[in-house]
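Notes follow once the structure below has been shown.
Only one protein chain is missing; all other protein chains are in place.
By written order: A, B and C. Residues from 1 in each chain.
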Amino acid sequence: MDFNDTPQEAAFRAEAQAFLKDYYPTAEDFKGLNPIEQAQLWAKRKFDNGWSTLRWPKDYGGRDASPIEQVIFNQEEGKVSDLGDPFQIGQGMAGPTLMAWCKNKDYLERYLPKLSSGEEIWCQLFSEPAGGSDLAAMRTKAERDGDDWIINGQKIWTSGAHYSDFGILVTRSDPTVPKHKGLTYFFLDMKTPGIEIKPIKQISGTSNFNEVYFTDVRIPDSQRLGDVGQGWSVALTTLMNERAAIGGGGVSVGVKSVMQLAQKVNIDDKPAIEDKQVRAKLADWYVQEAGLKFTSYRTLTALSRGSTPGPENSIGKLVGAPKTQDMASFAMDLMEESGAIWDDELSELAGLFQGTFLAIPGLRIAGGTDEIMANIIAERVLGLPQEPRMDKGIPFNEVPTSAKG
Amino acid sequence: MDFNDTPQEAAFRAEAQAFLKDYYPTAEDFKGLNPIEQAQLWAKRKFDNGWSTLRWPKDYGGRDASPIEQVIFNQEEGKVSDLGDPFQIGQGMAGPTLMAWCKNKDYLERYLPKLSSGEEIWCQLFSEPAGGSDLAAMRTKAERDGDDWIINGQKIWTSGAHYSDFGILVTRSDPTVPKHKGLTYFFLDMKTPGIEIKPIKQISGTSNFNEVYFTDVRIPDSQRLGDVGQGWSVALTTLMNERAAIGGGGVSVGVKSVMQLAQKVNIDDKPAIEDKQVRAKLADWYVQEAGLKFTSYRTLTALSRGSTPGPENSIGKLVGAPKTQDMASFAMDLMEESGAIWDDELSELAGLFQGTFLAIPGLRIAGGTDEIMANIIAERVLGLPQEPRMDKGIPFNEVPTSAKG
Amino acid sequence: MNFEFSEEQNLLRDQARGFLLDNCSTRVVRDVLEGDASYDAALWKKVAEMGWTATVIPEEYGGLGLSYLELVVIAEELGRAMAPIPFSSSVYLASEAVLAWGSEEQKLAWLPRLAAGEVIGTLAVSEGQGQASATSLNATVSGGALSGTKLPVIDGDIADLVIVAVKSDGGDGASLYLVDLTQDCIERTPVRTLDPSRSQARLDFNGANAELLGIEGRGWSQVQNLYDRAAVLFAWEQVGGSDAALEMAKDYAMGRFAFGRAIASYQAIKHKLAAMYVKNTLARSNCYYGAWALETNAPDLPLAAATARVAGIQAYYFASKENIQTHGGMGYTWEFDCHFHYRRAKLLSLNIGSEGTWQDKLVTALEHNNAA
Partner (left out) sequence: MNFEFSEEQNLLRDQARGFLLDNCSTRVVRDVLEGDASYDAALWKKVAEMGWTATVIPEEYGGLGLSYLELVVIAEELGRAMAPIPFSSSVYLASEAVLAWGSEEQKLAWLPRLAAGEVIGTLAVSEGQGQASATSLNATVSGGALSGTKLPVIDGDIADLVIVAVKSDGGDGASLYLVDLTQDCIERTPVRTLDPSRSQARLDFNGANAELLGIEGRGWSQVQNLYDRAAVLFAWEQVGGSDAALEMAKDYAMGRFAFGRAIASYQAIKHKLAAMYVKNTLARSNCYYGAWALETNAPDLPLAAATARVAGIQAYYFASKENIQTHGGMGYTWEFDCHFHYRRAKLLSLNIGSEGTWQDKLVTALEHNNAA
């Protein structure tokens, strides 16, 4: 057990640090650019210097790096950059899927380097309104028409649809066979006629996702990945590449911020941090926070030994999201009547707690609800049996649904 | 809204108080009697004076009383008596089942008054080792032999089997039809040859229940209640008469006892009751305790207006049992290292917390586990759908079981 | 033993529910939440016309002279509908304060107008972040002129009358003053909050005319007593909201299918809804007792109030967040109404003091009862 890098890891880290020091854009460089453009500027520099999509083959713009090298680079990059990552879906999920399933080398050479350089942005068109946790219950129709397919239907929760150049899409090409068997997978140009994109406003007031409507959208059959009816297998490749929630980041309501607040506000005319209930809650949250951190260290160790992170990573979101919800709620309680004020100037930490309180219900749902995460742990980690499946072996169009139910 | 009795209720209460004052046995009366004999002495006095099995018809030893009168009597009796109630199953469940299903008036006249007077004690032979929450999955075999039935199998969790005179019994008379359809219900003399009774030692060290083994036990067909194959309907009558958990009683770890303790022991050299975590926990538990008490008052009000308590009564055990477990555990924490001592002299309240800690896991299971109670609330109170049933419509002997699975 | 509402009270509930279904749909809540208005003035007017603002005010002051049992019935329904009106401020806080400690003159001056809903009242205690206490107050009155800042004041931007807690040199360290908000020397600044369907403001008093309400140096006990009484009414609003959230969750879960069956048939959802039902039931039953204690002014009102309050906070927080969770992605959209409950639950749990504050009060009341 040793918290330090191995000599190789240390050398790689030093190299990464040197690159970041020399090449990370200055405030001056970023001036006048919107967040997407800023991210693209940085992606291009990484690409030009061999530091983009590290785990990809060098031929497509990668570095043939190991998983732990990727993690080390992410750690170091996180120290200097707080840019958004509009390439996560394209580089993290679409690219690996293309590499695994696309047999047309011209396509790979056409799309992958531009994905790696950040020149083109991709989005993922999987979720549908009636699907939810039942991920494979897609209804968006794909019908063959000569060398093309004609797509009709609706996708939802597509992040970045409005600024994406391409998308990966799962459709139902045959509703008369069981759910997982009638799917076909494509990639497509998001400028194709017939695509309409509508932002979804979330309860926090911001819009990070879209609805995407398809009306007679044509996709050439050459942009199909995998065989007709093999879409679910292709989709699994995409889903398996969903970035393991290592390290986390993003939301910053944590023990530290609540402790800060508790040192500032009073209970019974004494600093709240002296209140034993406050302390007990902080202790419990710290146990979870530290437990998750050290669990991710164990995953990193496994990564550095060459294994791939498994379903046990579901624990991060399952524990983290409800905990953060309760912490935000409790922090507001500590402010008492002022807790409801949500104002950059008047609220502690510019409204971090209030903003988090409204944002966090989404985190308990997105990428698998708490309930699905618990199922994953139960079934895939502990090996407990699935529940009886009412849709097993039944033609998709005969499965009971809310619409028909 | 009024906490006081109505005039009629007040009159009945006064009458009950007068009876109790005059007739409740003295310590002298009880001298030399074991707990069962003590309970029988008191039951006989109640019977002789028209105060036993209040809701039964007068003909069989009852008083034709209303539900609220029964409750009032229980409240008043509880103030003077801390006797055990070995008649609960007989008077509360077997008696009403006999009245509903036994067509032989001689039998009713033979058995009911002796049940009412406490002369004869009855037990309930329903649960089986492989059944558990799946109450109707009985396997104890009943085979017809002339005018008799021959019983083979095993029952479990039979309280009072060793001192009972009679029992009510559900058996499987036909394993080739679906689960609920192949059952037949009997009553029988517990002295019948072929019955063997073994006490079950619980984790608390005491033995309140038994295993009962049946080897070629003969029961005359005249002691069948309901038709052959109608056993589940008869059993439902019995189960619906399970005493609604009004008022509760028994376990006495509650906010009061934990508060007492917290006033006595120190945290940080100050009384634990001043510790805000202790206070927050006490507050939460009090909210539950008071909430259950007032819920039972609402049930009483409904009773007094003539309605029967419904499945919403499951809430008492569902909330009460885990709460008591956590309270007992927390009380032991307050004692710190001494919390593990379980000794009449050395432990607070003669080891009440330790004893409860070991007894309470049973309460979370007996009479329906926490999980079953939550199902009952979900399905019968809120009307949510049942889960898919793998055993529906399937012959009982083809349903997957642990043995075969 | 009768632990139930009377037939007349149940009738009132039906009436109130029907009225609010017609006049306070979630569309009405949404309009205030999304729009510029601080409250729905039309609804407020109708509510006043129904006499709800006059419920417990005695007839001699223009009220209906009904009991608190009628008022809790209305409170539950307003909570269920999440009515975007200053009812709690004006009725549970301002009217109650004037009723309890107003001089005959003050009562005659204010109660009839409060009862008629012509005047909106509120209470101002908090002066910023954290738990207020008698010693934390900075606002003062000198020679009848009040100076200081109160933040936040619920409905502070629309109220006509405010009861202000100020520092006092004697007694329990505080006094209550009654202030007409139409004075020029009072600056009102609306503040952005988590639940814009109920407005809040910052009030800066620069020597405003103020009249003592009750006894000098008894203000802190008055606030505590007022909070105890209001806690029961707030708790009924919370119970109304909790039940509405449970119903929403249930309806959605019954209609939403996954893997070929209603999500309401999965134990994860069933037990979640059962847990909501349990918390709601405990809260409701505690509220029954709270209502009785409030109506009869029972000696254990502080205990009954704290119990109802803590139970109400816990039930509504749980129901509102798990209602979103049950709805999945749709529950997280602005378009669905789930977030109204989530916001309102939090707001109601912060007005008049947080869960922790009331847990502590509850045990203090228990200690007091045991000692007595």
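FYI, a residue touches a chain if its C-beta (ideal position, glycine included) is under 8 Å from a C-beta of that chain, and two chains touch if they have at least 3 such contacts.
Here the structure is a predicted model, which is why all the values come from computation and not from measurement.
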Contact residue for the chain not shown (choose from A:I151, A:I273 or A:A359): A:I273
Omitted-chain contact residue, chosen from A:D284, A:D344 or A:E398: A:D284
Residue touching the undisplayed chain, where the options are A:E15, A:D85, A:E312 or A:D343: A:E312
For chain C, the residues touching the chain missing from this view: 266-268, 271
Contacts of chain A with the absent chain, listed as residue ranges: 1-6, 9, 68, 255-256, 259, 273, 276, 279-280, 282-284, 286-288, 290-295, 297-298, 300-302, 304-305, 312, 315, 318-319, 371, 374-375, 377-379, 381-382, 384-388
Touch residues of chain B, complete complex, unshown partner: 127, 129-130, 132-134, 137, 156-157, 200-203, 205, 264-269, 272, 275, 277-278, 325, 329, 332-343, 346, 348, 354, 357-358, 361-362, 364-366, 369-371, 374-375, 387, 389-391, 394, 399-402, 405
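Just so we're on the same page, only the chains that are shown with their structure count from here on.
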Identifier of the chain whose CA centre is least distant from the whole-structure CA centre: C
Mean-CA-position distance for chain C and chain A (Å): 40
Distance between the centres, which are taken as Cα means, of chain C and chain B, whole angstrom: 42
Residue list for chain A, restricted to those that touch at least two other chains: 267, 275, 277-278, 387, 390
Junction residues of chain C - those touching two or more other chains: 261-262, 266, 269, 356, 359-360
